[in-house]
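Note that one protein chain of the assembly has been removed; the remaining protein chains are unaltered in position.
This part shows chain A:
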Amino acid sequence: MGDDQYNYEDDYDSMQIEKQYSLQGVEILDIKDVIQEIRKDILELQEQLYFDEDNTFELLMHYNWDKEEITQKYFTNSEALLADLRMKGIVNNHDKIIFNGLKGCCSVCFVEGNLIELGCTHKFCESCIEQTIKQRVYQDKFLIVRCLQNGCNYRLPFSMIKRYSNDQEFENLLCRRFVDCSRYLAYCTGVDCNKILKPQYSSVKEVTCVCQNKFCFYCKEDLHPPCPCDLVKKWLAEIKKDEANVRWIVVNTKSCPFCKKPVERSEGCNYMMCKPPGGCGKAFCYICSQPWEPDHKDHFKCNKYVAPTANIEKEKEVLQRYNFYYERFLNSQAAKEKAMQRLKQIKEQYLTSIFKHYQFTYQDSQFLEEVMKELIQSRVVLKWSYCIGYYISKTNQQSAKLFDHYQEIFEHACETLAISLIKLFDEIEKLDHTQSDKPIHEQKKDFIEKKERIQNASQKCCKMRQNLEVAIYQGEIYM
């Protein structure tokens, strides 16, 4: 089984573990903490290989911070490794750098003055070296700076790059590079959040940052239960390509044989004009794509008639299928956002109103928050279930049937819950504006009835959601 293939059992386990550790199982780091880890890595490797700090850094950068790979290669054949690295300009004799005492004309700015001689013996003035480093680090976001001489492979030592660039900028870049290379770290995907997350177990998949942003640690997308990461990736790529649009053009239009622009056929006849201003103004036959003038001119004589091929019908079917799932995917997303607004309203408005109108305290009405969270979670699962639905029906009929069944009852339960909630919210909002003519004890009874209905609906929704999730995680439904 390849690395990128999905293992539902693992995932099911991780779901179990994550339930226990979702809060305490993730360490939240700052750039400073990561820089500490980098220092540790450099020191460790330095001691193992007897390298200086600069070359150790170059080595780690070159091998994407994979210490095991470096030591393994080094201890297999250190001579060959070093020869190869020297050729690439990665391991250098930085001891040879001369900082003081040299005078001459800098070959970059052509100004006479003090020069620095680099390990490759090329000489430049300090200001030109400094400016080059700054340009490379700030503008190009690179941590590797080559000698300024045309064609020279020599890399400026890490300590020199650090000295001449702004500390913070340098550390930001270094940290970003290190985190990108690491399997155990990830930047929070939240807006303007610079925290770095480090789960304590590799099985932790769904993570929450201190900024409250939640994301999937494996694929760095928003949470997507119960959909596996590889499908999410495929699905998002599909949406991005906007294939539907392209497919529509393929199915419903023909390219003009003269200017190759797509022309839509609006009426039934075979005379097609590529209309200006968009088109070229020439006419052709819809069926055979031959120019109308001077020889065609007849609607019926086209002997090259080809009935809409099976291919076009298939394209149409594929398009419709995609649109079907995509539309429902988007609807669930919208419903989830609506539910999140409602959750906010509950906290800011409804709980107070409930106390005012029904004289129920926070303890009696707190269930609303719990239920709303269940609804939000269900909307997310429902949303991603359409992604699974889109792919599953193509591959496995048996599973598809089972999936449809689970999804259908889950969706029904989810809608029932949403409707029961809306009824209560409408009632509360009505009471905010007009006095009820019912006596208070009847109102209270009403509310308790509604509460029970909502709690039952929520329990059912939760159960149906879990049934679907477990069926997927345990492999009862598979693709």
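Heads up, the rule we're going with is that contacts are C-beta pairs under 8 Å (C-beta built on N, C-alpha and C of every residue); 3 or more make two chains touch, one makes a residue touch a chain; residues count from 1.
Throughout what follows, contacts and distances are computed from a predicted model.
Per its UniProt entry, the chain excluded from the display bears the name "UBC core domain-containing protein", taken from "UBC core domain-containing protein", "Serine/threonine-protein phosphatase", "Large ribosomal subunit protein uL24m" or "Putative exosome complex component RRP41".
For the options A:Thr56, A:Asn92, A:Thr132 or A:Ser458, the residue in contact with the chain missing from this view is A:Thr132.
In the complete assembly, the contact with the undisplayed chain comes from A:Leu148, out of A:Ile97, A:Leu148, A:Cys227 or A:Leu319.
The chain not shown here is touched by just one of A:Leu43, A:Cys109, A:Cys259 or A:Ala334, and that residue is A:Cys109.
Within chain A, the residues in touch with the undisplayed chain are 107-111, 124, 127-128, 131-132, 135, 139, 148-152.
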